[in-house]
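One structure below.
A single protein chain has been removed from this complex, and every other one stays in its place.
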Amino acid sequence: MAFSLDSIAQALGARLEGDAALQITGASEPALCGAQDLALAMDPKYAEGLPKGKAQAAILWDGADWQGLNLKAALFVGRPRLAMAHLSKIFDPGPQIAPGIHPSAVVDPSARIGPGAAIGPLTVIGVNARIGANARIVGQATIAEEAVIGDDALICSGVRIGARVRIGDRVILQPGVALGGDGFAFVTPEKSSVEQVRETLGDRVEVSNAAWTRLHSLGTVEIGDDVEIGANSTVDRGTIRATKIGRGTKIDNLVQVGHNVEIGEDCMLCGLVGVAGSTRIGNRVVLAGQVGVNDNIFIGDDVVAGGASKIFTNVPAGRVILGYPAIKMTTHNEIYKALRRLPRILRDVSALKKAVSLPDQSN
Amino acid sequence: MAFSLDSIAQALGARLEGDAALQITGASEPALCGAQDLALAMDPKYAEGLPKGKAQAAILWDGADWQGLNLKAALFVGRPRLAMAHLSKIFDPGPQIAPGIHPSAVVDPSARIGPGAAIGPLTVIGVNARIGANARIVGQATIAEEAVIGDDALICSGVRIGARVRIGDRVILQPGVALGGDGFAFVTPEKSSVEQVRETLGDRVEVSNAAWTRLHSLGTVEIGDDVEIGANSTVDRGTIRATKIGRGTKIDNLVQVGHNVEIGEDCMLCGLVGVAGSTRIGNRVVLAGQVGVNDNIFIGDDVVAGGASKIFTNVPAGRVILGYPAIKMTTHNEIYKALRRLPRILRDVSALKKAVSLPDQSN
Partner (left out) sequence: MAFSLDSIAQALGARLEGDAALQITGASEPALCGAQDLALAMDPKYAEGLPKGKAQAAILWDGADWQGLNLKAALFVGRPRLAMAHLSKIFDPGPQIAPGIHPSAVVDPSARIGPGAAIGPLTVIGVNARIGANARIVGQATIAEEAVIGDDALICSGVRIGARVRIGDRVILQPGVALGGDGFAFVTPEKSSVEQVRETLGDRVEVSNAAWTRLHSLGTVEIGDDVEIGANSTVDRGTIRATKIGRGTKIDNLVQVGHNVEIGEDCMLCGLVGVAGSTRIGNRVVLAGQVGVNDNIFIGDDVVAGGASKIFTNVPAGRVILGYPAIKMTTHNEIYKALRRLPRILRDVSALKKAVSLPDQSN
């Protein structure tokens, strides 16, 4: 599909110089561009690739001499990465799904399918499920009984959506996402070893767990509008209430969100993050890859947790944290610098003790 | 479905006061209760919500004045969380699966399906597979050739069960579980860099890996009775013998269990735990979220490992551990406290060296 450079400039809010009528069919790195591709060269270092490709137009840095670069036109944008986002939307073909319901899908007669929705092959849709208008279900997915999918949602292949789960408008679920598995909640007849450790912080367990009795999950999962969840991630249903993910929050691949968790709006959870049961997370929180969050704690708004932080206790709003256990990033970095000098400090202390004739207990 | 309060009291082993004939259809938080819901208010702080809801009966704390709370009846229990577990079982509707074999399922004629089993849509059951009595397979699952599923098992949507895998009675597999993938085992013609590092603990690799030759997995996976495995978790088959998970063990979402691993009975493995190949884990062991366990080690009975512990070496029975590398929890906490004072210690040591006129080597 081709767009005029002029229409692309408008979609990007970009300033256009040169031939506004150029037809553009894609975007690429400068060296890989065909004649109808828009070259992405927002930085002078990327411009070196232009002569290797065939681009006639490029997005350039402010003040760039597009004519000197042998281009017929150029776009200039304020925030290149944001322009990239708008551009990528224009050229994304999205998954191919034929309109209507594929004949191989197994759709319960009681399910309500919104106008314009596309249901791919071998999908199962259960009793009283509701699919929003223009929703796209790529195929081989499960929408269990009484689940609700919002308008314009995109459900990729192999997604599992459990009974009574509710999903907002424009939500994107990548392949293999599992929403509404049962929560991981078990109880022992007597106090368990975990309960004992939490009380005593002791180094030996004095009690022995009897068999685990299952706490069934009667709650569900609620996913707000504009949420995206990455491939093979999982969100468990709540025990009584719903596990909730707020509007606009983005979740990467292989992330685990436990039962009863409530995550606010516009958060970002990167790959392999785990959030244990009943924890509440505020708005605009960022958890980098492999971060772990304890159960039953509270993470305030705007918290940023660096890669692999392990968060054991409440975190106040706006704090930047890092480490295992996670602490303020600046404190972590100070301790870490000291740590690298620790072997030397040990030698110093030994020398000091000799100098002042103290017995050397530490060796 | 409605139950008399009397019958619920019996199922919970609870003491009942008030109207035993009240009909109850669900359980909920006090503020969210309808007139036929049982309010969960085991602690006085939860009782505040009662006037906001419509509950006529509640589970209350010992000594609570249910009449003063405008209730018609109340239940009193010894261990509230255990009562919750029993209660949740009563009201869990479970997944809807029509009885019998759905016509869209692809079932090999040689497969044996037990009486009362329900096989959901688009399930594949292979040659000589056996499905136990009253087992429920929600749909779109794979039961490969010669796999055996026990009685009363619940296999959720999209579960993958490999050839010859054996699963006990009452096992629950959440959506997307994959049992019986091939073990991750490769060998190089000459000593590999990993073998070298294990021998020398050196900081540079002197050998370079040639191509990896695959060790095929001829073993299988055996899952004991009453095991539950969470969404998208994976258990690999053994090389020669079976990878084994013992009776009553509970495994959360996104957990990886490597080839040849043997896990005992009544263990609990939380989300994103990884257990590397050939490790043996005793009974009643608890591994918190994101714990990692090295290959070829042994974890004794009743060990409790705190969140994100990384276990590199054998752990004796009953020990409580934490950290990376995991050590006794009390030792970890002592070191950690000292660590927070480390930047100050560095300044002290500098001051001391000046005071005794030692050269300051550490700066």
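When the chains are written out, they are named A and B in that same order, and each has its own residue count from 1.
Simple rule for what comes next: contacts are C-beta pairs under 8 Å (C-beta built on N, C-alpha and C of every residue); 3 or more make two chains touch, one makes a residue touch a chain.
Everything quoted here is computed from the prediction, not taken from an experiment.
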Touching residue (missing chain; options B:Ala2, B:Ala35 or B:Ala355): B:Ala355
Where the unshown chain meets chain B, residue by residue: 106, 122, 124, 126-127, 140, 142, 144-145, 158, 160, 162-163, 176, 178, 181-182, 184, 186-190, 192-194, 197, 201-205, 208-218, 232-234, 236, 239-241, 254, 256, 258, 272, 274, 276, 290, 292, 294, 310, 312, 324-325, 331, 334-335, 337-339, 341-342, 344-345, 347-349, 351-352, 355-356
Absent-chain interface as seen on chain A, which is shown: 26-29, 32, 40, 79, 81-82, 84-86, 88-89, 91-93, 95-96, 102, 104, 120-122, 138-140, 156-158, 172, 174-176, 226, 228, 230-232, 248, 250, 252-254, 266, 268, 270-272, 284, 286, 289-290, 301-304, 306-308, 318-320, 323-324, 328-331, 333, 336, 339-340, 342-343, 345-346, 349, 352-353, 356, 358, 361-362
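Note that in this section only the chains that are shown with their structure count from here on.
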Geometric centre distance via CA averages, chain B-chain A, whole Å: 23
